[in-house]
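Before we start, here is the structure in question, set down as structure tokens.
Note that one protein chain of the assembly has been removed; the remaining protein chains are unaltered in position.
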Amino acid sequence: MTRALHAGFYGVILLWSLWPFIWQWVTSVKVPSNISRIPPLLPEHLSAANYSAIFSNETFIRVIWNSIAVGLGATAISLVVGAMGAYGISRLLERGRRWIMLSLLVVLMLPQVSVVTPLYRIVDLMGWGDTLWSLIAVYSIFSVPLVVWVMYQAYEEIPETLHRAARVDGSSEWTIFTRVYLPLGIPGLVSSGLLSLIFCWNEFLFALTFTSSYKARTIPVGISLFSGQYDFPWGEITAASSLVTFPIILIVIFSQKYLVRGLVGSGVKG
Amino acid sequence: MGRIDVKNLCMEYNQKRVLDRLDLEVLHGEFLVVLGESGCGKSTLLNLIAGLREPFSGQILFDQRDVTRLDVQSRNVAFVFQDYALYPHMTVEQNIRFPLENLKLNRREIDHKCDGILTRLRLNDFRNQYPNQLSGGQKQRVAIGRAMVRDPFVFLFDEPLSSLDPHLRDHLRLELKQLHKELKKTFIYVTHDQLSAMVLGDRVAFMDDGKIQQIGPPLQLYRSPANIRIARFFGFPPVNVLTATDFERLSGKPAPDSKMKFCIRPENLECRADSKGCFEVQWIQQMGAANFVYISVGKQTICGLGKGSLHKNQKVSCNFKSENLMIF
Amino acid sequence: MKTEFKNVVIFLGPLLILPALFVIWPLIELMVLSLKHKVILFEIDRWAGLENYQYLLGKDARFWGALGNTLYFTVCSVGLELVLGLMFALYLRFGKESAWIKVILLLPWAIPNVVSARLWQWMLHPEVGIINHVLLTLGWINEPVLWLSDPTLALNAAILADIWKTTPLITLLLFAGLQRIPETILSAAKVDRTPPVRFLFYILLPQLNPMLMTAMILRGLDAFRVFDVIYVMTGGGPANSTETLSIYAYRTYFQSLQFGYGSSIALTQVILMLAMTWIIMNAFSSKWDRS
Partner (left out) sequence: MTLSAWNICRNGSINLRIVAIFWFIFCAACSFDTTIDDSPNTVHYYQFSLPGLKSIFAELKRQFQEKHPDIYIHIHTLPTNTDDQHQFYLTHLQSRKSAQMDVFAIDVIWMAEFVRAGLLLPVTDLYSKSEWESFFSPILKTTLFDNRRYAVPIFVDGGLLYSRMDLLRKYGFPSPPKTWEELVSIADTILKGENEDRLYGFVWQGRQYEGLICNFIEFLPANKEWLVASNRTLQVNRSAVVPTLTFIRSLLSHKSVSPMSVLGMSEEESRHVFQNGQSVFMRNWPYAWKLAQQTGSPIRGKVQVSPLPSWNSLEPGRGALGGFLLGINKDTPNPEPARQWVRFLTSEEVQIQIWEQLGLTPARKTVFSKIQGDMGMEMGVLMEVMENTTPRPLNPLYIPISQSMQAYISGALSGIYTLEEAMDRMDNDLRRITRILSYEN
């Protein structure tokens, strides 16, 4: 009885979370002309037409590379700045940490629409228009607060005596940071890095505004290019979506623990 | 040399005075225990000596050299923390090498010193293990090894034994004492545990209200404490404190001054079974080596050393030697 | 000590300079713009004083509608997500836990908003969408439901998509919070034979409170700026019934060209957000300051 109950509950969770993915995949393997037909619910035969259409489109591959480069670049910068900043807040500041943490929260939660044009002007001034740098710079700004929140939490969990011990052992703050806190904060770094990577992978508005060619476009914008004058090639869109969801599924599967830790860490001081 | 002078040291946290014009002299090579209740400022004092914090005012001298404004990095002190603060991501060997690497010594020198310490502290078998694989005693040795390796001016200990179980604590105390003898360095050891203070200290400084209340060999503090708080702090069962009237009841002699307090340690108060005795046993605490009995004197219950076979409600008579009486 | 100050500069410098450059400057620009009539394309750039705000707060029914939609969206989605998330989390904690269910729960959260919005748009399609198809087949409805074109449903459909995407996240947060409650407290409650409802309200929820608060605040702020989901799914329609503040600001900027007025909307939104943060800050008092 309870077994059935458990199974039922799990079924509900599964159906609720996974059904859209399954439907996306089902749509993506339908023959293009049959996509809008329902019933039948399931395709009579599988078709790779939508996928081959994407892979024949070399720009989409470029777009995927862009996303990876932007994601890694912005994540690297925000990890360095954020890990250092969190260390500073957690171990060097006596007061004012609440203000800094809350200002960072404000940055994290700022409506993107409100700053997109001024940011574009800055990007333009720097001569970064339509380059990966513009996205790397802006994404760094918006993922730094995330990294700081997670890393602050990670550092707070390290006993304060380690900091004092290292000072007694004659280390400079930089040595303490690199040799003690950074290695101990690796789980936090992994978590916040993943969060930042996912943020960069998913962001749409800035990418749309700052880029004008395949040189710098990222995946969400790339997907928005998949359409005809009026029609949505749902087959191709769902195929592309399935493709870009795939790495995320991998990330989630292999680093679920870190992601959860990061999410929880960013939220709560333990 | 390793002489430390602390002069007129003041420290505040959040407008609360933690150290109040504190003076302290630590002699070369001595094992000084700073004893006090939690929150009396003893850890603050230790941090100030180490240079981990900057005092509000006052001076700290190392061998007459003023180090008050010096950074911890330039003071060459060693600090052993309550939780040992071993770097969990480094092996035993790396933990010990870490301070040397900070000094930017060459590799051969580091290897040499490190090997010396590992051998001396019998840590060779564990050199590649991580702290969480070590026992409490091994951890302490690593922490001390990490402190020793730089040949520091002074060793500072912040209650490193307090979180251990009693057996291990006894054992490590001995080891520490032994080490002190070998190293011939100045040790400052902060604790709230009177037993550690008695066992370890060449001298004990009792700290309260941000000041050193009394300093001297442990027995001196035990036998002739400067005030009631110190008297109360030492010994188990705790010292009996009597008002003048109760004292008169107990001893049958008149008290010199009605405002005085009279202290007598339980082990110095003999309670013998005596059918004519004026006190009655309330209950008995069997300690194995000795039995302590609790008796009522006036409204107070005091404790004394039971002699002979005793049982509840038995009449006893109490005696003590006058030299054991402490009057405040 | 001087070195201490130097260290603070080294470690906090980049953290403080970057946002200053990329956030404070834009915000100042936003403030200046909001006091102007500015239509860059036509080279209109005239000082307006508080005129924009007067109109915005006084006469602009569309603004109040958008604010109402935003608040409705925020309250409903966050509220439902918390309730659902709490149920899931309770089940995971006290029913049956497994690692792979967490993986599955994380998936919707991790995919791009644009993708999930398209997905829902496709599934909610009135004629060929799977949801209507299933409901019709089951006989729960007689004719297709106009999820995205009925003004009374569209915002709720967007909320549905948002709930799908973020309930898992909240589930995981609350689950982690439940795991942090000491086992001894739960045992004590069991020994005391606490009935389930009392157990929930007098033991679990008070213990879970910090996590609930955080989840609520972070999600609340996030929902308050909702853009992608609605932009893709309904574009603000029908009849502006799904227009949120972000969408209104976006349209005023990029479709109506009015940078001045758009800035007033955006800045008002930022100020409302700051007000929310301010309230939170006081609610959380001095969580971060070490005394």
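Letters are used for the chains, namely A, B and C, taken in the order the chains are written, and counting of residues starts over at 1 for each.
One rule holds in what follows: a residue touches a chain if its C-beta (ideal position, glycine included) is under 8 Å from a C-beta of that chain, and two chains touch if they have at least 3 such contacts.
Keep in mind it's a predicted model, so treat the numbers as computed, not measured.
Considering the full assembly, B:89 is the residue among B:89, B:211, B:229 or B:307 that touches the omitted chain. Screening C:22, C:88, C:147 or C:175 against the full complex identifies C:147 as the residue touching the chain left out. Remark: the omitted chain is touched by one listed residue; of A:129, A:159 or A:247 this is A:129. Those residues of chain C that touch the chain absent from the view are 37, 39-44, 46, 55, 61-62, 125-128, 143-144, 146-151, 154, 234-241, 243, 251, 253-258.
The omitted chain makes contact with chain A at the following residues, 31, 33-34, 36-37, 53, 57, 59, 62, 65-66, 68-69, 72-73, 76, 80, 117, 120-121, 124, 129-133, 136, 178-179, 182-184, 186-187, 190, 208-209, 212-216, 221, 224-233, 236.
Note that in this section only the chains that are shown with their structure count from here on.
Farthest chain from chain C, judged by C-alpha centroids: B. Put simply, the C-alpha centre of chain A and that of chain C have 17 angstrom between them. Per-chain CA centroids place chain A at a distance of 54 Å from chain B. Averaged C-alpha coordinates give centres for chain B and chain C that are 56 Å from one another.
Annotation for chain C: no residues touch two or more other chains.
By the touch criterion given at the top, residues 159, 161-162, 164-172, 175, 179-180, 183-184 of chain A touch chain B in their complex.
Contact residues of chain C toward chain A in the complex are 4, 7-8, 10-12, 14-16, 18-19, 21-23, 25-27, 29-30, 88, 91, 95-96, 99, 101-108, 110-116, 118-120, 122-123, 128-130, 133, 164, 168-169, 172-173, 176-177, 180, 210-211, 214-215, 218, 221-222, 224-225, 227-228, 245-246, 249-250, 253, 259, 263, 266-267, 269-270, 273-274, 277, 281, 286-290. Of all the residues in chain A, the ones that touch chain C in their complex are 6, 9-10, 13-14, 16-18, 20-21, 23-24, 27, 36-39, 41, 80-82, 84-85, 87-89, 92-95, 97-98, 100-107, 109-119, 121-122, 137-138, 140-141, 144-145, 148, 173-174, 177, 198, 201-202, 204-205, 219-220, 223-224, 234, 237-238, 241, 244-245, 248-249, 251-253, 256, 259-260, 263-264, 266-270.
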